[in-house]
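A single protein chain has been removed from this complex, and every other one stays in its place.
A and B label the chains in the order they appear, each numbered from 1.
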Amino acid sequence: MLLANKHKLEPSKKRSETQWHQAVQRLLKNKLAVISIGFLVFILLFSFVGPFLSPYNSNDVEVALIKNPPSLAHILGTDDYGRDVLLRLMLAGRISLTIGITSMILSLILGTILGAVSGYYGGVIDNIIMRIADILMSIPGLPLLIIVGALLSELKVSSDYRLYIVMLMLSLVGWPGLARLIRGQVLSLREQTFMKAADVLGLSDRRKIFNHLIPNTFPLLIVVATLSTASGILSESTLSFLGLGVIPPTPSWGNMINAANNLIDFQKRAWLWIPPGMAIFITVVAINLLGDALRDALDPKMKGR
Amino acid sequence: MKKYILRRFIHMIPTLIGVSVIIFYLFALMPGDYIDSNRQITAQRAHDLRVLYGLDKPIIMRYFIWVKNAMEGNFGFSLKYLESVTKLINQYIWNSFIIAIVTLALTWSIALVIGVYTATKQHSLFDRLVTLGVFASLSFPSFFLGLLMIKFFGVDLKILPLGGMIDTGSTSTGLSYVLEVIRHMILPVGILTFLSIGSLTRYFRSGMIDALKLDFIRTARAKGLKERTIVFKHALKNAILPAITLLAFELPGLFSGAIITEQIFNWPGIGRLQLEALSFRDYPVLMTFTMLLSFLTIMGNFFADVLYAVADPRIRLK
Partner (left out) sequence: MKEDLIKVNNLKTYFYADEEVSKAVDNVSFRIKKGETVCIVGESGCGKSVTSLSIMRLINEPGKIVSGEIIYNNKDLLKMRENDIRNIRGNEIAMIFQEPMTSLNPVFTIGQQLIEGIMEHTLISKKEANNKAIELINIVGLPRAEEIIKSYPHELSGGMLQRIMIAIALSCNPKLIIADEPTTALDVTIQAQILDLLRNIKAEYNTSILFITHDLGVVAEMADYVIVMYAGKIIEEAPVLELFKNPKHQYTMGLLKSKPIIGQRRERLYSIKGQVPDLSELKESCYFSDRCEKCMDICKTKMPEFISESNGHKTACWLYEEGVINE
């Protein structure tokens, strides 16, 4: 796939050369994918640029305006500190999205390197790494996250610092699954002829792994990355809802839904907890749809089309 | 075959040991313990209690003491409830179990039927609707869905109870008790089913689609067999085979309790017990339960491997 395939001596007139171009073309033909991409761009802008456009400040506390229902001035109403809910929603989006993406990147890096090394070398190294992965996967995820979350509360870690720890936690729980997938791919790629060619060229192990094997796992990685982001956002929201992830005053979509724990807010002030829930839902749907479309676009053996 | 099973079994043991060590250390490293959560006792009393519970010994010793006790079936006493952990867990775990097993039965039957049907009627309107449903199922945060449903059915429409396993202050027995529990089960089971149905339906669907593309399906068609026979006899058996392993993986889920759902619905299950134990630092309970889950996960893995070997004639006869 990577080493130059020079069957066609003349450039094709109709179709683009590289697999990436073809994949992108296939992706753009999928209407749902385009809608998802559009929506995700919107959410990103909403969360990261939106607050600059809001007339309110995140720390404005207006006692008189506590818990107002949606109105022209405050499209989504105000919360229990008189803060504009729409603004909180945007700021929370920043946090939730950042955590989702960062934890994905971390677990991706960790999982890919460990999985590739494990698959390439085999033997003892493979055994050790996979055994660790097995053990981590056997420990139930949510309880583990909850325990570490409680640990953080115990240590009275400051609200901002917690953010980073949460990201780290999520990636620690996420990397084993990824490592397994990558390892599987590497095992089958390793036997292919282009790797033998790399051997014959006398390339170093590091080069073979990083320049040849890993790039060939990119299609798998891209799909896994999207799904991992979705799962990261969902996990963060669950933890924050339980009060064990991101804690106030830092807003996150998860801890905004915590408002529902108050009986009256739950029953009568739906604008406090339904918008963040819907925000999570729609964002994750868009990511999942995109991931699915990416899988179809990047798979050379097109299924069922 | 027997060698294969034996090998997998032996494989399990180091993993079990590794898991127990990690979990134990994790809990042991938690700063503060149950004694600390009670702020009203004096330092001297605290020290005495620690000696009593053996909390002052070094971690390694405590691990082996724990292992020794575990082998004898003694998993310690709950520091909060002052009951044996096994008795306590036993009280709650079956409440979680009934929700889990009903959810499992519903999820698998519905997913199988829909998955197979949409595989044969790809790109139809029904297929597209199912795809949308699948994505909704995969993307909903569980707690949010729970809250929405309670608000809609419990608060606004008032046709389903708001939570708990039985009506508050109820003293019904026998059939009316059963009916009451069922009524309370509707929402949690419904939500859990909805959330797990998505990925399973997709799994069955793609399994069937792949199976229908295989060469021997073409042979079966060329033999002039009925389409129904081809789909339900030839394709289905091949598609379902890998799903058997999935069934084995559901084992830990049957006993783990849906932590979030139980919290939201106030269901007296093991998930809620876990959260409580966490906030009270009731380590014996937490330790034992986490170990139980990990053990079930590992056993599930093992059964999955064995089941697959048994079901697939290609492996069975080696």
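Operating definition for what follows: contacts are C-beta pairs under 8 Å (C-beta built on N, C-alpha and C of every residue); 3 or more make two chains touch, one makes a residue touch a chain.
Note that the structure is a prediction, hence the values are computed from the model and not measured.
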Hidden-chain contact residue, picked from the options B:3, B:158 or B:223: B:223
Listed residues B:180, B:210, B:276 or B:312, member touching the removed chain: B:312
Where the missing chain touches chain B, by residue: 214-216, 218-226, 229, 234, 237-238, 241, 312-314, 317
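Definition applied: only the chains that are shown with their structure count from here on.
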Sites on chain A touched by chain B in the complex: 131, 134-135, 137-140, 142-143, 146-147, 150-151, 154-155, 230, 234, 237-238, 241-242, 254, 257, 260, 266-267, 270, 273-274, 277, 280-281, 284-285, 287-289, 292, 303-304
Parts of chain B lying in touch with chain A, wherever the complex brings them together: 14-15, 18-19, 22-23, 26-27, 30-32, 122, 135-136, 138-144, 147-148, 151, 155, 206, 209, 252, 256, 259-260, 263, 274-275, 278-279, 286, 290, 293-294, 297-298, 301
